[in-house]
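One protein chain omitted, others in place.
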């Protein structure tokens, strides 16, 4: 990744969300706490979800991570708040698929597209998908 | 090793001793039986020694091995019969040293020289030194 | 198979070399040499969490090889594949990190008497440690597994069946599909030692249904120091680490440690990155080949070799003509020790192996203290058999002079 690519990508959405992450606090009373942890780099976020029936009433997160993981977790919180479970799983799935397949076609949302492009960050895909994967795995497991 | 080198070396002493090895029989009554064994190729000889005081009254051997190991064991039997222990250790030592150092200077005996040259057999030194090492190790151990 | 030899640089510097020691290690194909050299000079980096380009690229390529190997075995799950040091380490991993904790005194493990030490000693040691029985399946005089006897050995107490696909001494191609069925009928998982077969034979897991499979890169035209372990997804969750160290840790404090999951819990220490990429290039080469043609080429060579050897007086060939034989032929020569034979053959530029070939139990069983092994690969040719036979005949003459 060249420096201007770096700047371009960080500029658009990442730095903004890194500085002002959405719902960045520890909600100790949450119904569900999911840990998203990367042992190789030490990034660790807790995702705090409050449910109402099968809907997510509120989604908060807190922890330590790079700008990419923080911004992408922040985006995840924005997106899932108010959603029901199936929608959430679908969202994560669509997103992770885009990461995997290299296609962002199925992603409608402009913001999501930016994140899907992040896989071009050499060696940083793990950062971007950290919380999405953790949430997806948890949801899938609960289903089974 | 080229084929004519092979033939030259085998011709002189090896084939003779391989066909008519010295004292090639199992002396089940022997005072000492030493096993000389190479696990990689399966060569295995038993050395049967009969003592009188610290002298070797008789030295026999039996087993399975290639022409080099058989001939060299045969030579060893010839050399140690009638010797006392110190002489034996000395003989083996001189010989193994010659193998190691690449020098056959200290070896007086013409026959021994041939064997010392056997280390030029690519990858066959182990065959040649098999019984000599086994005897030497045994003698050294008994000393300690 | 005519132009294949040109792909192997060793024959450029040794045009007269008749290399018949392919069961020990194959020669390296140009593609592998090129890749290794290029990686060393231009792309060298270690993997994981290097966020600079060289390292990120090496990481991506390393993981691509995992997918490639999975595909090579017919699996669409790259995470079934772990990288090891070789077949030997792969088998040890299964013994130590999978089956050990499932063993109770009185259980048994079934192997065959034709196993390479790598697929014999780890099970033997484990059985001894855990108070279990090692059951060694016998062979027919021809050198095939006695399938009826095998069936009787496997029972409800059998916790693992470990069998070789091809014997590295006899060349026997075992009916592994059938043996696997027998084992599965008793609920026993099966490890296939594919060291000798992986280069040319189809080992598709969807057809053969093995649970574990092991092979080495250096026997399929690839580099030393790299091997593969395939683990059935059903058992992946049970795989513990083997060697402990960096790269496999989830979290560690003074009192606690948690590990990543298979296959990443087997990558302790800096991996052999160049070796793994070299394996990838070797598999690319294998995928280019018409493997059916390669198999019939090596089988024909071996069969003709058997016929020609049988004509030489005083030769005993291991295994019969009824068994399924790969490109391997082992024999002994009356009155001339295998090492003397191989030294003499070397004088004619012929490279063969002499000894026990890491298969002592088989040699005891066959009552041969030592043998000479000829093993063919894709670059061998018919006229090499003529030279071999001539050399043996001339040795006999020299010996009997």
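So that you can tell them apart, the chains are marked A, B and C in the order they are listed, and the count of residues begins at 1 in each.
What we mean here is this: a contact is a pair of C-beta atoms (placed from the backbone, for glycine too) under 8 Å apart; a residue touches a chain by one contact, two chains touch by 3 or more.
Note that the coordinates shown come from a computational prediction; the quantities given were computed from them, not determined experimentally.
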Considering the entire complex, write down the shown chains that touch the omitted one.
-> A, B, C
Identified contact with the non-displayed chain, of C:59, C:75 or C:88 | C:88
Touch assignment to the omitted chain, from C:233, C:269 or C:314, lands on C:269
Return the single residue from C:100, C:117 or C:157 that touches the missing chain.
-> C:117
Selected from C:249, C:282 or C:336 as touching the chain missing from the view = C:249
If you put the missing chain back, which residues of subunit B would it touch?
-> 1, 37, 39-41, 122-124
Could I get the residues of subunit A that touch the absent chain, sorted low to high?
-> 1-7, 10, 15, 39-44, 64-68, 70, 121-122, 124, 127
Interface residues of subunit C toward the undisplayed chain are 9-10, 12-14, 17, 21, 24-25, 27-28, 32-33, 36-37, 40-42, 44-46, 49-55, 85-89, 91-92, 113, 116-118, 120-122, 124-125, 134, 136, 216, 218, 223-226, 243-247, 249, 251-254, 257, 268-275, 339, 342-343, 345-346, 350-355, 358, 360-361, 364
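Please note the rule applied: only the chains that are shown with their structure count from here on.
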Averaging C-alpha coordinates per chain, one finds the centres of subunit A and subunit B separated by a number of Å equal to 75
Between subunit B and subunit C, what is the separation of their C-alpha centroids in Å?
-> 37
Quick one: which residues in subunit A touch 2 or more of the other chains?
-> none
